[in-house]
Each structure stands twice: as C-alpha cells, then as structure tokens.
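What you see is part of a larger complex, with each chain still in position.
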C-alpha cells in the first residue's frame, strides 16, 4: 500500500470561490475528496497539505521523508521562485510528481521556468482537477527504488 | 464609507529607527497614525498590517477579499521576488495601489522590476511618508466597480 | 465513443532497440499495443502514426481535422524546432495533449522550450510508456466543445 503526500502551494485555498471563469468552480476541498476516493480504489494511503508559506511547504516536504513513497506537489507561485522547495525535494529520496491546474506554458513568460521540474520525476499540467487525479495514478505506477534524479 | 487595508512588507517595521539618513526618521507607527488621521477626515475605515513573512502577506490579502474596498500595499523587498503576492492580489477583486517610500527607479537594477505593478491600478513612488498619504487619497478616488486589471 | 489520434515524432521508431538504459526496453510497438488495449477498455477509437518527417507530421495533423476528437502528440525533437507543427495544431479545432517519455526539463537547455505547449491543452511528461497511457486517460476526460486555446 503506497503512501502519497499531496502538497498544495499558495493561493490554492481560494480555489473555486473566486475567478471561476479561469480556474473553474471546483474547490480545493472537492479536489481533496476526489483524490481520497481515488486513493481508496487504488489502495493508496493519502495525506493532503496546503500552505501559503514557503517555509511550511519546505518542512512538509522534509517531514515526509520517513513516511511518503511519493510526493505530488502543485507549488503554484513558488514553482517559479523557490529554490528552497527544490532543495528540500532534492534532499530527500522521495520521488516527486509536479502538477499544475492550468497550462502554465500558455501563460506569462515568468511562469515558464520551474525550479521543481528538474528534480521531479515528471509533470502533469493543464487538466484542472484531473491533473491531480492523473498524477495520483502515475504515483502508483512509478518505480520507487530508483533515485529521484 | 470606503474600507481600505494598508499592508506594509518586510523590514518596514524598522522604519525610523535605523538609517535615518536614507529613509528619514519617521517611524512606521507615525506613518500609521498619519494614515488614520487622514482616513478620518476622508471618511475612510482603515486597517493596517505589517509582516516580514511572504505567507502572512499573502493571507492578509486573501482575508481582505470580503472586507476591503481598496488595498494599499508597500511590498518592499517582496515587490521584486514574490509571485505569490501577485497571484493573491490577482485572485481577489479588490483594486490595489502600490506604494514605495524611496524612488526605486533610481536604485539597483534588481529593484526595477515589480511583480505587483502589472496587477495594481497604479503606483505612488518616492515621496516617503507622503507616498502613503497620496495613495490613501487615490484610494478614495478610484472607481470600485471595474475589474482590477 | 471518442476518436483519438496518437502521433509519434522523429526517432521514436527506434525505441526499445537502442539505448535501453536511457529510454527503457519498451518498443514503440509495445507502447502502441498498450494504448490499443487501454483504448478498448475506455471505449476509445484509436489511430497511431509515426514519422521522422516534419511535413508528414504536419499533414497527419491536418488530416485528423475531420476525424479526431483529441490528438496525443509526442513531437520529440520537433518539439523545440517546428513552428509548422504548432501552426497545424493551431489551425484545426482538435484539442491536443503533449507527451514526453523522459523529463525534458531535467535535460539540455535547448529541450526546455516547446513550440507545442502553448497550443496544447496540457502535458504529461516523464513517465515513460505511462506518459502515453495517462494522456489517453486525459483524452477521455477533457471537454471537447471548448476551443483548444
């Protein structure tokens, strides 16, 4: 039974409430419920964490090192600015999958570069809520014994 | 009666105490008092918040979405590095005015670019304490019904 | 019953035969079989095309405009150099999912930029054969009526 930690970055707690024309009307709560349901079917033990604080995200990654088999992370705005999150992921041996709700490659230039991509196994980008669900499925498929990068 | 939230970014709590030759001898407390006095005259309800933590600044913006008519923000060092603050301002429908004490355009290159400027209504820059007071006056003049950007 | 076209770009016909330490020992044939099997289970009609010629890839995209509901494409080396493939995808109204076997964001600089990403719905990157299978699953989930970009 694989253990998966899902980490949501800054401003994702507002999901669904505002700008529904951009991000859809699905709330973070509904995404988490859908993840839990799929986790049960896939025999995955799932924990979820959200924070707007870079330091808390770093520590949630650090704390996962003795528990999680896979990390799924949507670093949101910190994708493009946080080397601390990159270093935390790099420091622990847990394979990581990067997720984005929207297609960041069709957005502003400063959203093109990701500090997390080079230290993650792969990315699922642009499918809204389904980005998370596909990543969870990927989390059950990737090999666990190899080094992350 | 308009509701205005004034947000001070990192290191602004040291204002007035140190480097008076650069930033003047006015303390943050004195700026806040001057703002409150002018707010009363202008029939504005004013709240003030300072933090050195990017995550707390993000959440103070998020929390303002049901209360504030206008946000006045001096993001200080986070002006140039925080996409999370930009995204928070972008996620809520409260028009924002960016303020800087010193003329950042006459300083180091890395202070020229602002992540906040493109998602704010306008900027008041370079007038020390008066940057805030002019911004508060602007806050009473800008239309509230239009979209922020 | 959704109709999905899977397009493999240049050099993918060599898959599995050489450099198995890099790309694994799975052949393109095996990927296609796995895709067909999953397509049957998902009630998807699947066609597959591979070419080393930019012009043939452009025309396979053009020809799909009256048949396919979704295109899954791994443009391989042309990801980074072909505006013609981008324009073809942009010219037709079929939503597209970009796929890569390896994590291109952990490779050479010239593999970071994709001409296809901005005109695709989303990307699945870095999961080897499973990148295709997850993309096929995504192809059954994305809305078909909206415009591609």
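Letters are used for the chains, namely A, B and C, taken in the order the chains are written, and counting of residues starts over at 1 for each.
FYI, a contact is a pair of C-beta atoms (placed from the backbone, for glycine too) under 8 Å apart; a residue touches a chain by one contact, two chains touch by 3 or more.
What you see is a predicted model, and the numbers here were worked out from it, not measured in a lab.
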item	value
Homomeric assembly size (copies in this file), of which only 3 appear in place	12
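Quick note on the criterion: only the chains that are shown with their structure count from here on.
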item	value
Closest chain to global C-alpha mean, per-chain Cα centroids	A
Interface with the most contact pairs, given as the two chains involved	A-C
Centroid comparison with chain C (C-alpha atoms), farthest chain	B
Cα superposition of chain B on its sequence copy chain C - rotation in ° rounded to nearest 5	120
Whole-Å gap separating chain A and chain B, where each centre is the average of the chain's CA atoms	31
Whole-Å separation of chain centres (CA-atom averages), chain B against chain C	47
Gap in Å, rounded to a whole number, between the CA centres of chain C and chain A	23
Sites on chain C at which at least two other chains make contact	none
Residues of chain A touching chain C in the complex	103, 105-106, 112, 114, 117-127, 130-131, 134, 137-138, 141-142, 149
Touching residues on chain B, where the partner in the complex is chain A	53-56, 58-59, 62, 65, 81-84, 86-88, 91-93, 115
Contact footprint of chain B on chain A as seen in their complex	9-11, 13-14, 18-19, 51-56, 76-78, 80-81, 110-111
